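Missing here is one protein chain; the remaining ones are kept as they sit in the complex.
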Amino acid sequence: MTEEIIIAGFGGQGVLSMGKILAYSGIMQDREVSWMPSYGPEMRGGTANVTVIISDVRISSPVLTEYDTAIILNQQSMDKFEKDVKKGGLLIYDPNGIIRKPVRKDIDIYTIEGAKEAAKIGNSKTFNMIVLGAYLKVNPIVKMENVLKGLRKSLPERHHHLIPLNEKAIKMGAKKVNNVQKHCC
Amino acid sequence: MANNITPEEIIKKGKLVFSKTALMTDKVLSYCPGCGHGVVHRLTMEVIEEMGIQDKTIGVAPVGCSVLAYEFMNIDMQQAPHGRAPAVATGIKRAFPDKFVFTYQGDGDLAAIGTSETIHACNRAENIVIIFVNNGIYGMTGGQMAPTTLEGMKSSTSPYGRDIEMMGHPIKITEMVAGLPGVCFATRQAVHKPGLVRKTKKAIRKAFENQRDKKGTSIVEVVSNCNSGWKMTPVKSNEWLEENMLSFFPLGDIK
Partner (left out) sequence: MNEVKLMKGNEAIAEAAIRAGVDVYFGYPITPQSEIIEHLMLEKPHERTGMVVLQAESEIAAINMVYGAAACGKMAMTSSSSPGISLKMEGISYIAASELPCLIVNVVRGGPGLGTIQPSQSDYFQAVKGGGHGDYRLIVLAPSTVQEMADFVELSFELAFKYRNPVMILSDGIIGQMMEKVVLPPQRQRLSDEEVERRYKSWATTGKTADRERNIITSLELKPERQEQHNINLQDKYKKISENEIRYEEFNCEDADYIFVAFGSSARICQKAILIGKEEGYNLGLLRPISLWPFPSNIINEIADRVGGMLVVEMNAGQMVEDVLLAVNGKVKVKHFGRFGGMIPSPREVFIAIKQKIIGGKNGK
């Protein structure tokens, strides 16, 4: 099993830390993992993305141009990465701010109202965990217990009191994820 | 609203208080919203425009957030290696003694890696203008400690605050070079308030006039913010600047 994921959105949406928590969860499940971010000054308020690979064999290239899953959190990223999802692959996006919906027919598409749900929880920082919960519901590559262990590992000690809130957000994401298309052919 | 109204019609005569600086290009500034760099760019270009010396001016961009100054300043420019702008400017000025030459540099560029070039250009009385934006941090590379970082100030390479014993003192390089006979004008200004912006512009104007009058090196330090590197909102960073930077880096003419 090798799962190749791109997570892409604005800097500040928690894209990189969501990838990190996912990668740490993979380690907790005894998998090989890699996490490769975009980096540079263009990230100042601009776009950010991270490639996360979780596998049960040694990981080859950490940099990819085709993905099993794309988690898309803004329009620029939709424009850039929709075409890079492998045939039969998975695309999850937050419709908030998306003006051009995905058009691919050969992939599975899900939506998660991450921004809206985060507002309901009353903490915009839970946004990325809601999206993560949505993804893990659709593709449970790591067990919830390992995600919680991953959270514990990747959050600094002083933020550990936030773990229950994050857990709640992940569960919320799992509940609210919405299938909009099953791939055809 | 009918779309055939021109901006000139909307802005009635006599009401126009500000328009885009003619010598700034149409490129969107790459600076973080709230950053002082943009203001200093504008002032420099206004002075060059008002003196009518666009066709005689060559600027030198540093390595730092303002590395892309040449994208925004509508004049001929060269981009120097990190810290070497005063040497590059020397080359230009010696090759073209009658042109106007200036460097635009950050504190890391001018006062760390480029200290030697700064001091020696000043000591040779190179007839150039040095515009020195001091934000107390390395903005471009993500907020590391600069030679001007204040005691106790946090940065990514002084995460527990600048420790003088381990990391040395913040440096007042403008005062240092003011002691050199080659420097004719050394001043420290700021741009976080309208009144200070006007003063800074006057200082930059004076520096370019010194160059016209072949008086030697002029250095205009501008104490500025780096809201991203300081991890503050723009407003908070300006307050912080006022409360902390200015007591160590007092404003005014030094020479």
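Points worth noting:
In order of appearance the chains are A and B, and numbering begins at 1 in each one.
Please note the rule applied: a residue touches a chain if its C-beta (ideal position, glycine included) is under 8 Å from a C-beta of that chain, and two chains touch if they have at least 3 such contacts.
Because the structure is a prediction, the values reported are computed rather than measured.
For the chain missing from the display, the contacting residue among B:L29, B:I113, B:M176 or B:L196 is B:I113, taking the whole complex into account. Only one of the listed residues, B:M24, B:A87 or B:M145, touches the absent chain: B:M145. Contact with the omitted chain, checked across B:T25, B:Q54, B:S156 or B:N244, is made by B:S156.
Remark: the residues of chain A touching the chain excluded from display are 20, 23-24, 27, 32-37, 39-41, 59-66, 153-154. By the touch definition given at the top, chain B reaches the unshown chain through residues 63, 67, 79, 81-83, 112-113, 115, 138, 141-142, 144-145, 147, 156-160, 166-167.
Everything that follows uses one rule, which is that only the chains that are shown with their structure count from here on.
Averaged Cα coordinates give chain A a centre that lies 41 Å from the centre of chain B.
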